[in-house]
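Let me begin by handing over the structure; questions about it come next.
One chain of protein is taken out of this complex; the other chains stay put.
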Amino acid sequence: MSGPVSINVAAPRADPMAPRFLTVRRRIRESADVATLYIALDDADAQKFACRPGQFNMLYAFGVGEIPVSVSGDPALLDRVTHTIRAVGAVSSALVKLRPGDTIGLRGPFGGSWPLEDAAGSDMLVIAGGIGLVPLRPVIYHLLRRRADYGRVSLLCGARTLDDLLFRKELDAWRRTPDFQLRVTLDRADRRWAGDVGYVTNLLPKARVDLAETVAMICGPEVMIRATAQALEDIGVAPTRIFVSLERNMKCAIGLCGHCQFGPHFLCKDGPVYCYDRVRDFLAIREL
Amino acid sequence: MKDIAALLREHPFARELGDDIVTLIAGCARNAIFQKGDYLFREGAPADHFYLIRDGAVALETFAPGCGAVAFLTVKAGEILGADWLVAPYRSSFDARAVELTRAIAFDGKCLRGKCEADHHVGYEMMKRFIPPLVQRLRLARLQSLDA
Partner (left out) sequence: MQSDEQRLAAAVVTLEGIQAVLVSLRRRGFRMIGPTLRDRAIVYDDIETIDDLPRGWTDEQDGGRYRLSRRDDDALFGYAVGPQSWKQYLHPPRLRLWRARREGQDARIEHDAQPDERLAFIGARACELRAIEVQDRVFLDGPYRDPHYEARRDGVFIVAVNCAKAGGTCFCVSMNAGPEVRQGFDLAITELIGDGEHLFLIEAGSDAGRETLDEIPHRSATQTEIDAAAAVVAQTAASMGRQMRSDDLNDLLMNNLEHPRWDDVASRCLSCANCTMVCPTCFCTSVEDASDLDGAGAERWRRWDSCFTMDFSYIHGGSVRASARSRYRQWMTHKLATWIDQFGSSGCVGCGRCITWCPVGIDITEEARAIRATAAATGEPS
């Protein structure tokens, strides 16, 4: 590796392509291939890295690479930033192996957030498909913390199997929370499971929200997002009140590398959270 | 050159279906031919048609970023294709793509629904022939998704 001759040790000003090195404080194994990392923030860092629900950071495994990961923790806890990562490639596999005390590189926060302030006063219907529960968990924390700001709140979760279901301790706690509806469904189940089995949209008739005025937030695989948003539209939820979080290849996260384009949108800066109304037509185009 | 009613009588769907009904529903039907790669219907588009496949094969697919087109069922000669035309809002749930040269009898869905509505005896004879293949398809979809 060669390059220019002179070196500045410190960046003249903050470089959006340079990570900040922080320390992993805690690691929680969520499932066979999913782990949550709590990354410690001091007071100065807390200002810079405070993430709103729906935003993401670029997480850097030293020398390996960088991937975009949504924040998955409670936005009110400012002493940390929380990320839940599934190991699918070289970088994510390196990240899920990090232990308390290990160094992790972080750039962010990037992207827009779920419109929680604008939605105040409305019923909230949150629908998560599989790993889609990760970017939505901060939403639930916010809704529970600011419960009086919202009408009825309902979380519908779909997962492949019980072993794939994430955040089970939280789900149990939320199930016991008054004034909060939680329904979980699995694609298939063995006898350990006495709950619903079936596709997540099967739960929609059971959602205890006013469909005509609720705000809906959907996250999961794109086929599930399409099917769920369409199903919501069919039962009377206006496309302008449905919000989705989309995903594409990302390299820079600052709108300059071109990889995350989806039609005219750069997901990293215009998204990844979108009003369904704005992206509905583009979602129907194959290989866009 | 056979007329459409004659073609209809050759298809298992019309087995033991009275001549009067065959003639009646033939009024909603036309002969259709699809080249390999042609789409019979697209996901999200109005579900206007119901097909009886005479020969060839049609794949039912959806599309996912990173996976492209994903087929989950092929519908073959002697089988029926299309269920969304039966149920409001009459919108196709999936893509249907001919995987080889395919000949079919294409029914105008609105026309056929109209005839069923106008004469419930006709409607029941139609439903008796739709329901079993759809139930079978549902049964097999369960087994297929169990991956076991």
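Per-chain residue numbering starts at 1, and chain names A and B are given in the order in which the chains are listed.
Please note the rule applied: a contact is a pair of C-beta atoms (placed from the backbone, for glycine too) under 8 Å apart; a residue touches a chain by one contact, two chains touch by 3 or more.
Worth saying up front: this structure is predicted, and the values here are computed from it rather than measured.
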item	value
Candidates A:D43, A:D190 or A:E287 - the one touching the absent chain	A:E287
Contact set of chain B toward the excluded chain (per top definition)	65-68
Contact footprint on chain A, counting only the chain that is left out	1, 3-4, 6-13, 15-19, 21, 23, 60, 62-66, 88, 101-103, 105, 247-249, 251-252, 254-259, 261, 263-264, 266, 269, 285-288
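Throughout what follows, only the chains that are shown with their structure count from here on.
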item	value
Centre-to-centre distance between chain B and chain A (centres being mean Cα positions), rounded to whole Å	40
Chain A contact footprint on chain B (complex, rising order)	43-44, 62-65, 68-69, 89, 145-146
For the chain A and chain B complex, residues of the former touching the latter	187-188, 221-223, 230, 234, 247-248, 284, 286-287
